[in-house]
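Of the protein chains in this complex, one is absent; all others appear in place.
Right, chain A next:
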């Protein structure tokens, strides 16, 4: 008997250590997701023209999902963020990597200043950044548009063909600096001996970048790519803020905006929950798909 008690305690100990995390994980992650899924298979039924006969919540199965997927506006919004991601992700990653390599190169001067300058936009909340850029896009108010007009270039930065890329510009401005910081941190972990060895082998600056820095930067590049994919799919604040000044942003411009409008304007919380779950699934599939692809191609990441 006396020998069994300590063993049981030893078995329980790990759980005691993990419990706080598990509890928080359940409360703030698993529970909300589970609840969103639950809401997405329910709907409200009303009795009488004005619902004065009362209302009740009923199980409707996958009806909200089929409704969401047969809504052209919602499906178009998914297509739109995919197109956005196809352009935004490579641009963002290439730009961030380029800036990080420049900052890391020994010859660069004022490294600390530039690192702070690149990172600064990330300190500006997305909503403020969108308002700020909004002023630079609106014709009649924007010095940018006015200046280009004087140069003979007339461009509507809020038009149907351009506004998505105007948003891309805001997003790049906001988050490139953050990605640069992640990449610079990774570059700093590369031991100096490797550079030395490369130099002894006769590698120039460009060869060092190609054969030493970029391969060792891989994990950080994959990380920033995944973040950018997820962030891009969840595009929300920028189109929401630009909506009042652009005729080309509709209520279902991005999947997130669509879910927001269904919930808070049209009072269709159950449909909104279904759209949110679909969006989460898309983000999951794409980010894990990307990781699978990378791992298959080049061993461990």
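Going forward, contacts are C-beta pairs under 8 Å (C-beta built on N, C-alpha and C of every residue); 3 or more make two chains touch, one makes a residue touch a chain; residues count from 1.
Note that contacts and distances are computed from a predicted model.
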item	value
"Sugar ABC transporter substrate-binding protein", "Hydrogenase maturation factor HypA", "TatD DNase family protein" or "Probable glycine dehydrogenase (decarboxylating) subunit 1" - which is the UniProt name of the missing chain	"Sugar ABC transporter substrate-binding protein"
Residues of chain A in contact with the chain not shown	32-33, 35-36, 39, 42-46, 48-57, 67, 73, 122, 126, 134-135, 138-141, 159-160, 171, 175, 178, 182, 223, 227, 230-232, 234-237, 240, 243-252, 256, 259-261, 263-273, 276, 279-280
